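Complex shown without one protein chain; remaining protein chains in place.
Our next item is chain A:
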Amino acid sequence: MPILELENLSKTYGGTTALKGLTLQVEPGSVYGLLGPNGSGKTTTLGIALGVLRASSGTVRWFGQEPTAANRRRIGALLETPNFFPYLSARQNLLLAADVKQADTRSVDQALDAVGLGTRQHDAFRGFSLGMKQRLALASTLLGSPEVLVLDEPTNGLDPQGIAEVRSLVQRLAAEGKTIILASHLLDEIEKVCTHVAVLQRGELRAAGPVSNILATADRVLLRPAPDTPAALVQQALAALPWVSDVRPETGGILSAAVAASHGPADVNRALFEQGIVLAGLEIRHRSLEAQFLELTR
C-alpha cells in the first residue's frame, strides 16, 4: 500500500494555475525527491497533501485512507518556513508541538539533541539565526518518531556543515525504514539521498520514478570510430538502428547517441561490427541528475 497517493491534483490561485493534474505515488521506505525550479508547484503539492491548502480538484490519500488529522500525526513535516511562536523558547515551542502531535513530551530532549540545539533550548526563537530556526523545525518533525517525514527545502539557511548533517540525518532515518518526501531545488541534494524522484515544472509532472531509471534514460553512448573509418559512415549506420536516437557529433571526431533502455553499448558495438564498422572506443557517459533535470525542464 502506498504511503501517499496523489490523484489528478490541481490548484488554481485566481487566474494562475499552480498545479495541473498531478498524479503520483510514494511507496513505503522510499526517499522521494520532489524536484523543480522555484514556482514549479512543489510546496503547493505538499501543502495540499498536508491539509493546509485546498485542492481545486483531485484527491489525496495517506496510508490508503482519506486525509485526517489523525493520519497527519503519523507524519513529521516542515513546509516552506519554520513556524514557531517568536516569544517562546525553542523548548517551549517543541513542547507545544508535542502536545499538538500528541507525542510524548520526553521526545523533546532527543529531538533537540538530534539537531544540536540542546544548549540553546532556553533561548527565545526570535533570537535564532535562520539556520537555527531551520534546525528547530527539523527537530519538530522528529517529535514522536513519525513514520513519514515531509521536508520542504530542509537545508535552507544551513551552512555546509549543517547541510551535510541534514543529509546524514535523512540517510539515517531512511535506513531506519522511514519514508521521506524531500522537496528541493538543489539537485545534488536529491541525487545523493533519494531513491525516487518526481520532476515538476510549472505545476506539471515531467517525469517520475526511481532515480536510477530517470538517470538511465539520460545516459548516452560515446563512440570513437577507428582512424580509417569516416564518422559520417558511423553516423549513417547508427541512424539506421531503430533503438538508437539523437546521434550527435561531439568534439574530437567522437559521436554520441541515446540508446533505448532495452539495449546497451554491447548491442551498439555488435550492430556496427556486423556492418564492418570498427570502433576505437566505446563508453557510456552517465549524465548527472542536473543535466537530466535541465533536459526535462528545457
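FYI, contacts are C-beta pairs under 8 Å (C-beta built on N, C-alpha and C of every residue); 3 or more make two chains touch, one makes a residue touch a chain; residues count from 1.
We take it that contacts and distances are computed from a predicted model.
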| item | value |
| --- | --- |
| Per UniProt record, name of the chain withheld from view ["NADH dehydrogenase subunit", "Sulfur carrier protein ThiS", "Quinol:cytochrome c oxidoreductase membrane protein" or "ABC transporter permease"] | "ABC transporter permease" |
| Chain not shown: contacting residue from A:A77, A:V244, A:A257 or A:L296 | A:A77 |
| Residue touching the undisplayed chain, where the options are A:P28, A:G51 or A:G131 | A:G51 |
| Chain A residues that touch the omitted chain in the full complex | 47, 50-54, 68-70, 72-73, 75, 77, 79, 81, 83-88, 92, 95-97, 99-102, 140 |
